[in-house]
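Structure below; questions to follow.
Note that one protein chain of the assembly has been removed; the remaining protein chains are unaltered in position.
This part shows chain A:
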């Protein structure tokens, strides 16, 4: 693979870049010492291109690219600015002060403006660049660290050492801001203008908004009500949808219009005091969830059509993107303060759709997991080929970690047999089924990250979330082994080939932070796990891959399993009817059901 960077066109025409730089420099409020607009009179990119070293390529396709570069620049680019400065220190000092407590000098503060020309040259840059490009969202370029190493400032006042030092200091500070904040915005805008035809028609206000959007990419699943409303508001406007993000368009494919409309009505009624609740087929309302807990773990696990799977994946992709940026922010030093919120938000956004859904049914699931652990401890470990150093402790911990929940949610029924049964059921379930996810997450997205102290599963989950940020390896891999064994489910879950590839490539890339984790070398699968906060999506994919392989093996080796499958298929025929009736019957009938259902899986 080779990249061809063409540096010379950049040198040729810099008028537009100059205009944009001028606009960017004059946008932010200037210090009072600068009394005129800052005008970029000359901009020369130089003849020496910057050196780029590819550290990782995260995502590569025709219309998208994500990678991390190491950039160093020691070229001969220069930049000349022209402005006017206030030479009277008293004037600048007083201009920022309230008049009430100002000494109000008679003439001592009268101004003397001096034209100033500043030339910036000998720019030395070195830093890590994260580049994300997608045809729809444009180009996002983020510096992981402060790229400016050194810079030579020459100005009209070079003969006065005090002023020269002051200017050098001020300009370096301003340039740091420029590189870290303004340049990404400028590039993003340029890229949008180049590639996105819709963008060109947008006015400036929308420009600002979309650029903000891009700096903090929003998971389509993070705000399902928004999506629903969007879908509600302009369901068929293709250009609108495509300009939004990947998510909504695929949401359309997986959610039926009718249910979306109803969900929109439901969220609307949540916002108001309206008691109207639209009836939704195949959906369990939270208010009933206490009684029908088993519904979720048992029968009502959402079936995954191909489209819904792709939607999940795309949301994961997004979440991964957002988390790379969170890594960036975390690596700058104040990790504990800055990275926590992003992790939290990750938990609520990236996985929000799936995780939140499990709330009502957690109790039942826990029991299922425990059962399995008791019986098939060896099995799960042999399958997952991971060291079982802390096996005993995991039995307790696995109930609370995020990823198993997610696994159970989206793709895994408690046992392979039931999984297969679900697979059969897929045909009978309507497309509207996944909308439950949306439903639940809409109701919960309001308070996604605040654990209720009374609700023990929730609080423990929040703890585990906190743990994720620390590479607690002994526990995490275990947590992941549990779904592995119990989710050899459906062939439907095989991802699309290209997606598979992408997920593979994502997997193999060591994340910058996980590189420091010691366990990387000994656990081939562990890097994503240690980064599970950031790469839950990758994990999910890798794990599905494994799972798929496992299914194949299991199908090979277990003859009686097939027999069981057939038996259960026969049983699943009446499952549908039973599940309907069970809703009315309530918890006990349901739990009995599950206890009857679950054991065979673990025997196998």
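In the analysis below, a residue touches a chain if its C-beta (ideal position, glycine included) is under 8 Å from a C-beta of that chain, and two chains touch if they have at least 3 such contacts; residues count from 1.
Here is the rule we use: contacts and distances are computed from a predicted model.
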Among "Small ribosomal subunit protein mS29", "AP complex subunit sigma", "Mitochondrial distribution and morphology protein 10" or "Molybdopterin synthase sulfur carrier subunit", the UniProt name of the subunit that does not appear here: "Mitochondrial distribution and morphology protein 10"
Selected residue (touches chain absent from view) among A:55, A:90, A:151 or A:555: A:90
Could you pull out which residues of chain A are in touch with the chain that's been left out? 87-90, 93, 97-98, 100-114
